[in-house]
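A single structure is presented below for examination.
Here the complex is missing a single protein chain, while all its other protein chains stay put.
Chain naming follows the written order as A, B and C, and within any one chain the residues start at number 1.
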């Protein structure tokens, strides 16, 4: 059994950002406590020292830029494991104070057709936005608010707060940020890439992994002794011969000065699977070190499972038993 | 010939951050114009439309979190190439106004021994810092300023400006930020990882690559049609059989929804090398697509070259000529 | 130019065996001189010392068992090359003296339906046959001549001679052996495997190889320093990445005592092909040694070519030229 479900959650704050939005998709978190942390290291430290049961932090993220920090924290310090991934669409909205005369009446209309916002945008001269948020909405801003001044803010939540306080005319923020600060959505889905997603990890202290679902991911940090393409080739061969797929691979930028190279791998399958078990044992034999970072259900909505059928493994086990006993006829 | 050297440079701003510090290490940039850009996309757009000759932007960076943006920009839009990489150490300093009575007299002493700063820190109650900067100096702050309040700022440069303006008692910033704003260095090398580096790329419009130096890097974006470990294995085999090493590999997070997978590869060697030429041709035949992102001198100071000797290629060329002509005896 | 065509041929004797039959399929040999040799080493020695221009010897052969000798001779001593392969069906006939009363009248009928020979076989009590010939016709003999005594002979030709001399009632031999010794074919196609073939090689002193035909074979002896599966894997990777197929592979039985392992490889393609040239250079760099044993037209009648299209190579060459010159747009 995977043990007692977590009740005390910490997440990368501040409140009203995508991390909180992702956390709220978890039923357990919706019922438990949810505390924002100032940084990924702080969040994971609260888990390590037992003050929290689980931390939700960005894992793969074109927006927050925290990925490197999360991986770094997972590799260094005492072991932690990913028990769940949460993938949410990166949806930015332009939000403003609902009480403002002109814009308030337009807000309903604007949400009908996100990318061609109405005349309610006319009065907007200043937009508060995190630099990466404004970067991701660059084309929309150019088309709809070419003359507005974009003011850099420290977070999407801070942008919403500044707009709510009347400091600026509007804010680019997450939908949760608009509602949390009682802002009207003046235009939704304003990001240039409509289908961008952010991937978060729920991270806990080590324990039995969640049960296999048939479509799971296993995350690993793999160390090789030398900067050699042959060593990486050997790692991939261990996976390939067991039919384990590579969903994501990333070399760790700063490891090389230590004479060791680290690769982060997200693989298809669960540590309890026969094929994954064999592959992990192979990596253990081949690599300088392997750090297991968790097996958890795959969360990519709408994507087909990447795990192959397990039938071929069952057949080969039975066949081996026969030839070992001499039953060849 | 690599053509006319660039004179008009743009870099990821604002002024006084690590990007400007990296840019100033280039002799051509020290003589030319240097314009800060608000974002990586803006910087590259200035190069694409001809308003700048080259952009210096972060490429691999545990601090700025802009890596994803840079790779995204290199892969999408009209072709650009990396012509140079710059690697600089990530050195944070604690800086304060030199005119302050108590601290000014201590500043000289403090720099003598970075990690154990003197009593001059006593009066510091507020520290302005970019969140990732304060994260990277977490242990130092805990040891030396356990009671100070850390205030989040939008950039390292903004932190220095705020300290210079008297808004806060001190700032965590780059050495260049301290000197640019006439701040005294109260403690230097305060980052928890003493040897962290940031890697920047100088990016230009396509043209003949810089001459090979014997220790070069070639950057590629490699597309494979399916999410299969076998396809990645095939890519690595193309490199391995030619003795081309993989310095860095990263799967591109958002490409998979398009049914295509992208990998960024930094490889040892130059596009003009025989071995790299063969490997690139092999990738071209094997992969759905290959985007060449530049060949440039390797900048990792103090590291041995990763390129193998070229003698074995020369020998094999001569041998093939002999057997083709029938001279076997 | 492949030089002056050979006119003086030697072949593995004696006369009237499959080797002579194979040699006669060559137009040049039909016009030139044809001398039987007592053994493969003797045949190749006559080529090496210039007394013959070319030798036809078995290369892959379930019958003569001389394969090992041929490969051994190709690997040791001064270089020789295969310039042509000849593949002929292994057709055995049962032959007897045509003047014998009873059987002579039946002989025409017998050839109508090889496997169910007529009543003319009734008087046969002794059959002369090379042991491997009688082995290959075991089922036929059991069905049609269950009571006949099979007498071992030194060659298929010797069997025919003994039957012609009246020593034995019948002989198992090649069709050419029956006609050479004026024997009547009492039953044809009597081998148990109807589609067995023997492969012969025409071997000459080194010289420019025959022109590529688009469906060629290249034979190699590849030496690896250690008895390691990894070394063999590396050899196959060199071929695989260039799209060169393995038609035949055989480890050389006695090489291992010398601390070196030898593999014989028949590969798809011609030494003049770009892909084969690259693969050979790769093997030269990877292996302890590579001995080129010739490129020649593929002779397997009725089989599709194994060479892939060359278009992908041409495209990749043009692409590399473009990126080397900086023409990326």
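For this structure, a couple of remarks:
Criterion: contacts are C-beta pairs under 8 Å (C-beta built on N, C-alpha and C of every residue); 3 or more make two chains touch, one makes a residue touch a chain.
Just so you know, these numbers come straight off a predicted model, no measurement behind them.
Although it is not drawn, the missing chain touches A, C when the whole complex is taken into account.
Of C:24, C:75, C:98 or C:197, it is C:197 that touches the chain left out of the display. Although one chain is not drawn, the whole complex shows that of C:30, C:143, C:233 or C:314 it is C:233 that touches it.
In the full complex, chain C makes contact with the omitted chain through residues 38-41, 60-62, 64-69, 72, 131-132, 134-135, 138, 152-154, 193, 195-197, 199, 227-230, 232-233, 236-237, 239-240, 244-251, 253-254, 256-257, 263, 303, 306.
In the full complex, the hidden chain is touched by chain A at residues 78-79, 81, 206-209, 234, 237-238, 240-243, 271-272, 277-278, 280-282, 284-286, 292, 312-313, 315-317, 319-320, 323-329.
Everything that follows uses one rule, which is that only the chains that are shown with their structure count from here on.
Without chain B, contact groups among the other chains are A | C.
Same-residue interface: chain B and chain C share over half of the residue numbers found at their contact. Chain A and chain B have Cα centroids lying 24 Å from one another. With each centre defined as the average position of its C-alpha atoms, the distance from chain A to chain C rounds to 62 Å.
Chain B and chain C have CA centres that are 61 Å apart. The multi-chain contact residues of chain B, meaning those touching 2 or more other chains, are 237, 240.
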